[in-house]
Each structure stands twice: as structure tokens, then as C-alpha cells.
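Take a look at subunit A:
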Amino acid sequence: MINPISPINPISQGSSTASGESKGSADFKKILGNAIDKVNSTVENAEQATQDFATGKTTDISSVLVTAEKADIALQLTTEITNKIISSYQDIMRMQI
Partner candidate 1 sequence: MSLFTALNISSSGMTAEQLRVDIISNNIANANTTETPNGGPYRKEIPIFAEQFRNSNDGATPYGVAVVKIAQDQSPFVEEYDPSNPNANSKGYVQMPNVNVLREMVDMIDAQRNYEANAAVISDVKTMADAALQIGK
Partner candidate 2 sequence: MFQGIDLLQSAMGVSSLTNQVIANNIANADTPNFKASYVAAQVQSNPERVEGQVITDTSTSISNDGNNVDINQQMALLAENTIKYETLTLLTSMSFKRYSDVLTNV
């Protein structure tokens, strides 16, 4: 005997679209915002350390280069994260339709 096809259950995500969308985007914004703030401070540190070295205020080469490298890595990491977040967000937005 062939069993009747069971009805398709609505996707639970769809029912909470209204609140879920705004909650989701707020989370995304917060994650993005946090990442950008963190990067911003590492970049500011790097700029300050570079300036201090150029003016002769500090002669500690390793600490300047490490600070600059941290900013470099933080920027790259943030790029990866934001790209990932944006593409995930776009995927989900497409799914809503």
C-alpha cells in the first residue's frame, strides 16, 4: 500500500519572520559593529606606535612592528568575518522569499 503523502509543515522560521528578521539583523549589526570597533582600536594603536617611532619618542622596534602587524591581521580577520556575515545574511534574505 502506498502511504498518503503527509502535508508539508510550514517552515518554523517563516512564522516568526517579523520579529526574527529584525532580531537577526540587530545581531548581525552588533557583531559587525563590535568587529569594526575592535579593528578600529588596533588600527589607532598601530598609527600611534608608528608616529611615536618616526618622531623618535620610542625606539622599541619589535613592539612597533608587533602592534602594526596586529592591526594588519585584525583588518584581514574582520574582512573575512564581514564577508562571511554579509553573504550569510544575503543567503537568509533570499530564503525568506
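Candidate entries met the following condition: all candidates are chains of the complex that A comes from, given by their letters.
The rule we apply is simple: a contact is a pair of C-beta atoms (placed from the backbone, for glycine too) under 8 Å apart; a residue touches a chain by one contact, two chains touch by 3 or more; residues count from 1.
Just so it is clear, the model here is predicted, and its values are computed rather than measured.
Q: Looking at this complex, which candidate touches subunit A: 1 or 2?
A: 2
Q: In their complex, what parts of subunit A are in touch with candidate 2?
A: Interface residues on subunit A, with respect to candidate 2: 43, 46-47, 50-51, 53-56, 59, 61, 64-65, 68-69, 71-72, 75-76, 78-79, 82.
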